[in-house]
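A single protein chain has been omitted from the complex, and every remaining protein chain is retained in its original position.
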Amino acid sequence: MIPGEFDYHSPQTLAEAISLLVEHGDEAKILAGGQSLIPAMRFRLALPGTLIDINRIDGLSYLREENGHLLIGAMTRESALEESDIVQSKYHLLADAAAVIADPLVRNLATVGGNIAHSDPANDHPAVMLAYGATVMAAGPNGTRRIAIDDFFTDLFENSLEENEILTEIRIPTPAAGTGGAYLKLERKVGDYAISAAAVQLTMSGGTCTAARIGLTNVSPVPMRAKNAEQALVGQTLTDDVIEAAGQAAAAECDPSQDLRGSVAYKRDLTRVMVKRTIRKAMERAN
Amino acid sequence: MQITITVNGTTHTRDVEPRTLLVDFLRDHLGLTGTNIGCDTSQCGACTIHMDSQSVKSCTVLAVQADGADLTTIEGLANGSLHPMQQAFWDNHGLQCGYCTPGMIMSATKLVEGNPGISEAEIRHGLEGNICRCTGYQNIVKAVQQAAGEMGGD
Partner (left out) sequence: MLGKSIFRDDAHGKVTGSALYPGDIEKDHFLHAKLLFTGQPHARMIRMDTAAAEAVPGVVCILKAEDVPVNEHGLVMLDQPVMVGLNSKKPFSDVSRWEGDRAAMIVAETEEAAARARDLIEIEWEQLPVVTSPVEAMRDETIIHGEEPSNVYKHYRIRKGEMAAGWAAADVIVEETYQVPMQEHAYLQPEAGVSYIDEEGRVTVEVAGQWTHEDQTLIAHALDIPKEQVRVIYPAIGGAFGGREDMSVQIVLALASQRLREMGINRPVRIQWTREESVIGHHKRHAVTIHTRWGAAKTGELTAIEVEMILDAGSYNCTSNKVLGNAHLTVAGPYRIPNAHIDSYAVYTNNCPGGAFRGFGAPQGCFVAESQMNKLAIALGIDPVELRLKNVLREGEASITDTPLPAGISIKTVIEQCADKFEEPFSGAQVLPRSFQSLPADPKALRRGRGFACALKNIGFSFGFPERSEAYVELRGRGEIDRVVVRHAGADVGQGAHTAFKQMVAEAVGVPYEKVEGVFSDTAYTGDSGSASASRLTWMTGNAIRGAVEKALTLWKQEERPAVGFFRYQPPPTEMLDDKTGKSNPNITYGYVAEAVDVTVDIETGHITIDRVVCANDVGRAVNPNLIEGQIEGAVVQAFGYAVTENLQSKNGHILNPRFSTYLIPGIRDVPQKVESLIIEEPDPQGPWGVRGMAEMPFIPLAPAITAALYDATGVWFNELPLTPGNVRMRLKNTLVPDLT
């Protein structure tokens, strides 16, 4: 099975890539790691007339801390997250997720930017970035702009990037003291998409939760935050009852659909369990 | 369009359609049929090769993306005698039907680089992307452990 026909461009600079986007409009697709796009093209689920391969643009792959943020270049491979000392030592939530995305061969090519720009609620990074309160940097013909992650995901496979914009960087706030995060995912088979997964980032102060952000994977048509669950935690001592209440809130506010991974009732129930467990793990790390 | 790719030390220049998958380029254009195709969804790993010194699934890369790259396929692994990983798969009965074997061996050789004492857990984690329907994986783990020791971290 091979993809449909397309014109192929491999620009050397971001400016060149953007002008190709401007020229080809919605006919064009950006090829990053290709690990979702190429299979989709093979099944003709994606039929771009023009493919803009951004793998040959220098300077889009990096991981560095700057001004209180971790900056992740859009073309940073998932495998680089696993190998990064900064990520492994300080960004536990991200490190957790990096180890459970597809499989190691896919992670050698798959990119962080591609995972987010694909805006698939089954992908792992959307929930992670929602929990971090990350910022997405987008470059277009009129320069670069910031998009808060809360404003980024707009619909199934849809986001607020303009047709002529390229996602270039993701910025994650460096966790403050007392902050801990975790990502837990349940799969039917290792490497599959999540049945349900939870990303939690908590700040604890003197036994009280002062801030909480929770993202959920694959239990809604659009990547989502479990805001009611967050509210159940903030200002509270995280007793078993409080954590259970947060889990129940997440189960109620998620919006899964029935598929081969399970029924709606199961996925809600599992979301409750995953949220609870992830909160506990994040708490341990916060302390 | 025209691409130039080095495969197993030989440089090839060919005209390809942009939509040509790298695995089809290897099999159909270069006749290197040791790299197998077991699925269309990037799951099975039978098509695993080395591209610029990392393991990738060649069914999920376009040939044009590999323009200028240096590739190694299963056919390029043996150097006069069998590579220690190939020998270890043979010695440990790490294969049955053999269809997953080239991809499994390519993944495994990269995996053990720099890790002669690799643990069973590390091996299992590293071979997650290669599916075998015959062996139950136990002899594959044994084979990789043996080869890792023999390769001494190379």
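Letters A and B name the chains as they come in the text, with residue numbers starting at 1 for each one.
Simple rule for what comes next: contacts are C-beta pairs under 8 Å (C-beta built on N, C-alpha and C of every residue); 3 or more make two chains touch, one makes a residue touch a chain.
Everything quoted here is computed from the prediction, not taken from an experiment.
Participant: Pick from A:L70, A:I101, A:L186 or A:A199: which residue touches the chain that isn't shown?
Facilitator: Result: among the candidates, A:L186 touches the missing chain.
Participant: Going by the touch rule given at the top, which residues of chain B touch the chain that is not shown?
Facilitator: So the residues of chain B touching the unseen chain are 27, 31-44, 46, 73-75, 77-78, 82, 86-87, 89-91, 93, 95-102, 105, 123-125, 127-128, 130-141.
Participant: Residues on chain A that touch the omitted chain in the whole complex?
Facilitator: 1, 39, 103, 186, 188-192, 195, 244, 260-263, 265-267, 269-270, 273-274
The criterion applied here is as follows: only the chains that are shown with their structure count from here on.
Participant: Express in whole angstrom the distance between the two chain centres, defined as the mean CA positions of chain A and chain B.
Facilitator: That gives a centre separation of 29 Å.
Participant: Where on chain A does chain B make contact in their complex?
Facilitator: My answer: residues 1-8, 10, 31, 34-35, 38-39, 41-43, 51, 53, 55, 79, 102-106, 108-109, 190-191.
Participant: Touching residues of chain B toward chain A in the complex: what are they?
Facilitator: Of all residues in chain B, those touching chain A are 1, 17-21, 24, 40-43, 45, 48, 54-57, 60-62, 64-65, 67, 107, 111, 125-126, 128-130.
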